[in-house]
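Moving on to subunit A:
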Amino acid sequence: MTRTNLFVDVVLSALSIVKGLMVTLTNALRPRVTRNHPFQKTPIPEVWRGRLVHLRGEDGRLRCTACLACQKACPSHAIPTIQGDDKKGKEKRAQVYVWDASRCLFCGLCVEACPFDAIRLTREYSIVGEDRADLIFDLNRLLGPAEGETA
Partner candidate 1 sequence: MNASLYNTIGQWWYVHGLPPWIFEAAWMVAMAALVTVFVLLSVLVLVWLERKISADLQSRVGPNRVGGRFGPLQTAADALKLLLKEDIFPAGADRVVFWLAPFVVFVPSLMVFMVLPFGERLAVNDLNLGVLFVVAVSAFPVIGLIMAGWGSNNKYAVLGAMRAAAQSLSYEVPLVLAMVCVVVFAGSLRVGDIVAAQREGGWFILRFPLQLAFLLYFITAMAEVNRVPFDLPEAESELVAGYHVEYSGMRFAFFFLAEFAHLFFVSAFCATLFLGAWQGPWLPPAVWFLLKSYAIVILIMWIRWTVPRLRIDQVMGFSWKLLVPLGLAAVVLTGIVKVW
Partner candidate 2 sequence: MIEELRSRFGEALLSAEQVGRELRVSVAAAALPEVAAFAKEHGFHYPADITAWDAGDELRVVYRLVDLASGEHLVITVPAPRSGARLPSLVPIFGGADWPEREIYDLFGVRFDGHPDLRRILLTDDWEGHPLLK
């Protein structure tokens, strides 16, 4: 800012600020982009990696055979215990399955590892609890809808 063009500079500065004011004004006239959560929910895509659920086959039984593939794939040990029944002859089914949401990274590696498509990450993103124990899900709380039902 040299002395010679001080006047020009002042005028240009003022103009630049007026330009900015026009931008804010045009934005004020645009529709709002925010949503009124929680009254207005944001649509969550189908592929969302949220809460883990166990799926059931057509016979209503769990698809999980307690093969431990998901446990081995999990990077953060969020699936600490899996036990199946030991009935001979029939296919093995999971009896105990624990998912620790507080450890989960929601990376989806367990779903990818599962050879039976028995687990899935769902659109449920709000996983809250009053203490840590609430975030440890056993099989009862992990049950998803059976085949044919909508998610």
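If you want to know what made the cut, all candidates are chains of the complex that A comes from, given by their letters.
As a working rule, contacts are C-beta pairs under 8 Å (C-beta built on N, C-alpha and C of every residue); 3 or more make two chains touch, one makes a residue touch a chain; residues count from 1.
Because the structure is a prediction, the values reported are computed rather than measured.
Undergrad: All of 1 or 2 sit in the same complex as subunit A; which one actually touches it?
TA: 1
Undergrad: So in the complex, which bits of subunit A are touching candidate 1?
TA: It comes out as residues 10, 17, 20-21, 23-25, 27-28, 30-34, 36.
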